[in-house]
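Pasting a structure below so you can have a look.
Removed from the display is one protein chain of the complex; every other protein chain stays in position.
Now for chain A:
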Amino acid sequence: MPPIIEISGLRKTYSRAFRQPHHALDGLDLEVAEGQVHGFLGPNGSGKTTTLRALLGLIRVDGGTMRIFGQTVPRQRPQVVGRIGAVVESPQFFKHHSGRLTLQLLAESAGVPKARVEEVLEQVGLRDAAKGAVRGYSLGMRQRLAVAQALLKQPRLLILDEPANGLDPAGIHHMRELLQWLAHSQGVTVVVSSHLLSEVQQLCDAMTIVSRGRRIVDGKVADIIAGHSGTSLSVRFPDAASLPEAVEALTTADATVTAAVDRERLVVQGAPEAAWVTRTLADAGIYLSELTTETKNLEMVFLELTGTAPVPGETVQIGGSVVPPAAAPVGAPAPVAVEAGSGEAEGAER
């Protein structure tokens, strides 16, 4: 089955007066398969919104190709626009119109039946607030209105830029259920960009992480996390003095293994398996008191992959994330398709 969205080598450069031009998108690739909820992640300023804007024809791009439903956009956008519903970053509406009128005008302009307006208002929980002017809406209410607007034409592809922004816990929960229902029982393809990683972890089937306008990883959410957990072992010893010896023993046994001392413990990465560590250390006459496999969550994987993990006493600056592929994460194992030319692993996901 061909992907619903196929983007390859997308470039967008903003020229700036008296400064170097800024490459917001620097050869970005993205594939989204049908009927899944696809997370689109990346640090601030990494080009997520820019990508979605380009996809929706709001901005021109300087290179690369984009296809939606197999049709090349922007050229054939008129053929696909009826099937796409979208919310682009902090949606804004004309403030003096009511929520209902806002939706009615859009519905009327595209020939969507009027009854649909009430349906989506109900769906996003704005039925009772629809009479009021948008000016009086809270952030979350505006966000709901935006989602309602995206749902209005019963799209086959839903593109949501930070839809959870400003939603209350019930709203987030409801949104998650709604999106999963749309994807899994209605067959709608959903693309969400988000910074709420726990939310992405729960909501999304697959995801793409970008940094500085390039893709650094994509695949099933579970695979990406699995690919990064279990590879890191935390080892403790009865006596902290044996730490340097242990490092010595492990790295001489296998040169691909990295072992780093982190206060009282040893963090081992790249070891074939936990048993190998115990055996190697026992052979060297070092006995450990504790060995745990570090299960990582998406947040840790994300920070590691994007190189935005916090350093004490420093703030990670915008644009300070890793530049793929040169700075691909160290020791990232096979299951994760790191963008360093491992097209095979990527292909396996689809």
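Criterion: contacts are C-beta pairs under 8 Å (C-beta built on N, C-alpha and C of every residue); 3 or more make two chains touch, one makes a residue touch a chain; residues count from 1.
In this text, contacts and distances are computed from a predicted model.
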item: "Metallophosphoesterase", "Carbon-monoxide dehydrogenase small subunit", "Fe-S cluster assembly ATPase SufC" or "ABC transporter permease" - which is the UniProt name of the missing chain; value: "ABC transporter permease"
item: Per the touch definition above, residue among A:28, A:41, A:56 or A:224 touching the missing chain; value: A:56
item: Sole contact to the chain not displayed, among A:20, A:109, A:185 or A:315; value: A:109
item: Option touching the unshown chain, where A:91, A:125 or A:163 are the choices; value: A:91
item: Footprint left on chain A by the chain that the document does not show; value: 53, 56-60, 74, 77-78, 81, 84, 86, 88, 90-97, 101, 105-106, 108-111, 149
